[in-house]
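Since the structure comes first, as structure tokens, the remarks are kept for the end.
Here the complex is missing a single protein chain, while all its other protein chains stay put.
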Amino acid sequence: MPEQKETMQAIVKAAAGPGIEIREVPVPAIGPTDVLVRVEAASVCGTDLHIYNWDPWAQNRIKPPLVPGHEFCGIVERVGEDVTAVKPGDFVSAEMHVACGKCLQCRTGEQHICQYVKIIGVDSDGAFAEFVKIPEANIWKLDPGIPRAWGSLLDPLGNAVHTVLAGEIATKSVAIVGCGPIGLFAISVARLCGAAQVFAVEVNPYRRELATRMGADVVLDPAAGDAAARILTATGGSGVDVLLEMSGHQQGIRLGFLVLRTGGRASLLGIPPREITINLAEDIIFKGATVQGINGRKMFETWFQMEALLKSGKLDLDPVISHTIPLANFADAMELLRTGEAAKIVLTKFE
Amino acid sequence: MPEQKETMQAIVKAAAGPGIEIREVPVPAIGPTDVLVRVEAASVCGTDLHIYNWDPWAQNRIKPPLVPGHEFCGIVERVGEDVTAVKPGDFVSAEMHVACGKCLQCRTGEQHICQYVKIIGVDSDGAFAEFVKIPEANIWKLDPGIPRAWGSLLDPLGNAVHTVLAGEIATKSVAIVGCGPIGLFAISVARLCGAAQVFAVEVNPYRRELATRMGADVVLDPAAGDAAARILTATGGSGVDVLLEMSGHQQGIRLGFLVLRTGGRASLLGIPPREITINLAEDIIFKGATVQGINGRKMFETWFQMEALLKSGKLDLDPVISHTIPLANFADAMELLRTGEAAKIVLTKFE
Amino acid sequence: MPEQKETMQAIVKAAAGPGIEIREVPVPAIGPTDVLVRVEAASVCGTDLHIYNWDPWAQNRIKPPLVPGHEFCGIVERVGEDVTAVKPGDFVSAEMHVACGKCLQCRTGEQHICQYVKIIGVDSDGAFAEFVKIPEANIWKLDPGIPRAWGSLLDPLGNAVHTVLAGEIATKSVAIVGCGPIGLFAISVARLCGAAQVFAVEVNPYRRELATRMGADVVLDPAAGDAAARILTATGGSGVDVLLEMSGHQQGIRLGFLVLRTGGRASLLGIPPREITINLAEDIIFKGATVQGINGRKMFETWFQMEALLKSGKLDLDPVISHTIPLANFADAMELLRTGEAAKIVLTKFE
Partner (left out) sequence: MPEQKETMQAIVKAAAGPGIEIREVPVPAIGPTDVLVRVEAASVCGTDLHIYNWDPWAQNRIKPPLVPGHEFCGIVERVGEDVTAVKPGDFVSAEMHVACGKCLQCRTGEQHICQYVKIIGVDSDGAFAEFVKIPEANIWKLDPGIPRAWGSLLDPLGNAVHTVLAGEIATKSVAIVGCGPIGLFAISVARLCGAAQVFAVEVNPYRRELATRMGADVVLDPAAGDAAARILTATGGSGVDVLLEMSGHQQGIRLGFLVLRTGGRASLLGIPPREITINLAEDIIFKGATVQGINGRKMFETWFQMEALLKSGKLDLDPVISHTIPLANFADAMELLRTGEAAKIVLTKFE
């Protein structure tokens, strides 16, 4: 039995303020139902940029010192004495939303909207480190054949899968407004699940190019002014069956509802930074539309769905990975995100 | 066989402008699939007040001359040669939304949100007359034991039933925001269908009194400032399972979403007269809420549901009927509505 | 702090064979996430009679020695160090199906059909004793105002609630075939949740009398030969919207499907002791019927629903309690069940 390391390298938000540090910190101690995972790859989320920049959201939520990072995969290093779901050597990822297990939502199959959820990498130490501690209930065992980079993307892929499969999708026409990584994944997932037509709407030309690569039938620039008209024309004047709102922007939301057909489904994932205005009468009520708030991933229905999609061999995540850089160069990733010329940045492990 | 009348008395919006007239007009001619109904009772909807006042909505939609009136019941006078569903002497009401039958919505069981719907009493001559012409497909046969006044209320009762039963209601806590006639009906329908707790929110004290009579467990005045807090306290801090939004007011909508629990259902029926602002992130997305636009009544699922509720003998519509006046005194009804001290006004037939 | 008892009285299936014994056994030791409950009342299920009689099912499933009993309520005596959901003195019942937490069903909100479920009182020591050990995750806290006898009935009441609410019930016509305790509860639950008409079908006259007391609109004896015809006539020839099959008998199942309308829902709870024959074409396929297998209670949606029904004050369980006898007289309860003149037998605690 190998000697256990006592300390490890980690990205640390050490104090209330912008930036991060790389520090040597203790390897997390695990309890009887915990799993210690050696991180193989992690990926960067917009949340990490908020933490890095120390914006108002971060100031309100984050309690330094904190190791961020909530998208990752790795190899089980060791397990607590009561753990049976995985064993050392297993390839795993994890759902980083830790549900309380006791509220109404948790006791009725809705842990993904637990009233008292804590997020690993936000509310407790996360995966931008050599090791991360995960409760057994949150571990997800992966097929060893899945590429490491892909294994680090299951959190945002899960957002996309949850959104796409929150209602009927086969044979439906779909507008995906906002083509960040989640929107890009959603394009491909929708197509694999039988969507008839996928319209992607995105202001950033770099991302529009990726939308095409992910399989969108029609890619539109809302700034060009005719995006709504083109979607309406292409759907015989009726509009799309399904709106997947992933921009969180006032104008994107407005356009999305405009092209949603009477009786359609709108699944909202993008988070508007402030209140928006909406014409409830025209956009929702007279239309008899159904609007769904989408949060996280279903625990663990979405994970089973991702597993099936990845096993099918038809889902290609590579186009969304714009950069792969070492975890030690974390600050570079932050700069890349600011340029708008990055999609998903995968961080390889500390050496 | 009695001689057929050739003309009849009717309330007529004769010209573009406020007011109405009582005129002698031709009895409608019926085609092979039409039913001519002798109106026994009608009731007044807010739409009729818009038409009477000739407000911007009416100016845009109504083409005079028009006989308004879309809530009624009566006795079949005669039927077209191909009609089999009813015969002269039958007691009937009717769904006044005439669906096109050919659009996507109509061909998929969603006639209530037909893209090309025409409304009898709005787009063609309605029921504020001695006789009204109804297509056979829209006729609904009533049990002769149903009171005439109640038979004239099935359109708004149907709105309430459609809203309440648009999702699970049994054992659920419910907030009904806005207690006009539809909200008042919804209180009673929700209770009969097993709602656990019904909170009614209404600014008008006259209507709050009616909300109590219809069976609300808790009746709250939003102007008092503590309505939301009281609902949250009464639901253990979580909020209600179901929001039935029937006010169409910015403040009512805000309060409604504030008290909706994580994972809850919001069914929106009240029509805001203009755009509203909403905190999509807090009110819908993080909550994982489901929001439904509710339009009209399901054709004809809602009618079967109403029939069953009325047959049960447990649904009492009388408290909502604040006034009963002759159809000839239509202008008085308009005045009553303006006072705010009226709920549903039933119009008895021309003598 | 009071001295803790080390032994307690219990009903014990001591050996492979008919009968039971009353023995002094150790009070269960609890772990960090367990709750020890002092049993206040328990009730008898058909399963207990199988165990008592040592029939083939029991021979195959039960490993003596075993304390049976899976329907109960009581007062929390003490809790493990990690327990937060309840504290000593709380009034509680419990879901006795202990789900594995790790299978597909458990990880997708379907713990009630866990592939590896263990039942307390069947697979481990149960509630026919002074104390019973329950995992915190299975404890259900009760309002102290609920009568002790009612608190012991939540397992079968939950079966009824799960069955009734497995689909739409408000405004629907319902046939309940088989009026054992669960069928009797279902009558009342269906009515409280807005069922339009409840037809109860039962061969035993003692139970037919109870069906009437629980609120069935029409109570029918299938042996009289005209039960199906009467239900069809009362539903205008179409049949009922919902079939709740609680007899598990070939003839009951046949009659149930015969009276189910085209497009109806059949929820099957009664367990046939052997294969049955069925006309799939006429009973299910041409009808476009939906058939649901119902197992246990949803964990814990059904418990929230029960809580709401009990709080409403409209659900009366008393008619179903035919006898109340001391736990020490357990063998008498077995005799009563054999007579067919008992419904639910509540066992009061050891003195």
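Residue numbering begins at 1 within each chain, and the chains themselves are lettered A, B and C in the order written.
In this text, a contact is a pair of C-beta atoms (placed from the backbone, for glycine too) under 8 Å apart; a residue touches a chain by one contact, two chains touch by 3 or more.
None of the values given here were measured: they were computed from a predicted structure.
Participant: One chain isn't shown here. Among B:G17, B:P88, B:G101 or B:P205, which residue touches it?
Facilitator: Missing-chain contact among the listed residues: B:G101.
Participant: One chain is left out of this view; which of C:G89, C:G145, C:G288 or C:G313 touches it in the full complex?
Facilitator: Reading the full complex, the residue touching the unseen chain is C:G288.
Participant: Using the touch rule from the top, list residues of chain C that touch the missing partner.
Facilitator: 103-105, 108, 110, 112-113, 115, 238, 248, 253, 261-263, 268-269, 271-272, 275-281, 284-295
Participant: On chain B, what residues meet the omitted chain?
Facilitator: The list for chain B reads 84-85, 101-102, 104, 107-110, 137, 298-301, 303-304.
Participant: Considering the entire assembly, which residues of chain A contact the chain that has been omitted?
Facilitator: 165, 168-173, 192-194, 196, 304-305, 308-309, 311-312
Here is the rule we go by: only the chains that are shown with their structure count from here on.
Participant: So how far apart, in whole Å, are chain B and chain C when each is placed at the average of its C-alpha atoms?
Facilitator: 42
Participant: Once you find the CA centre of chain A and the CA centre of chain C, what distance in Å lies between them?
Facilitator: 42
Participant: Can you list the chain C residues in contact with two or more other chains?
Facilitator: Within chain C, residues 304 contact more than one other chain.
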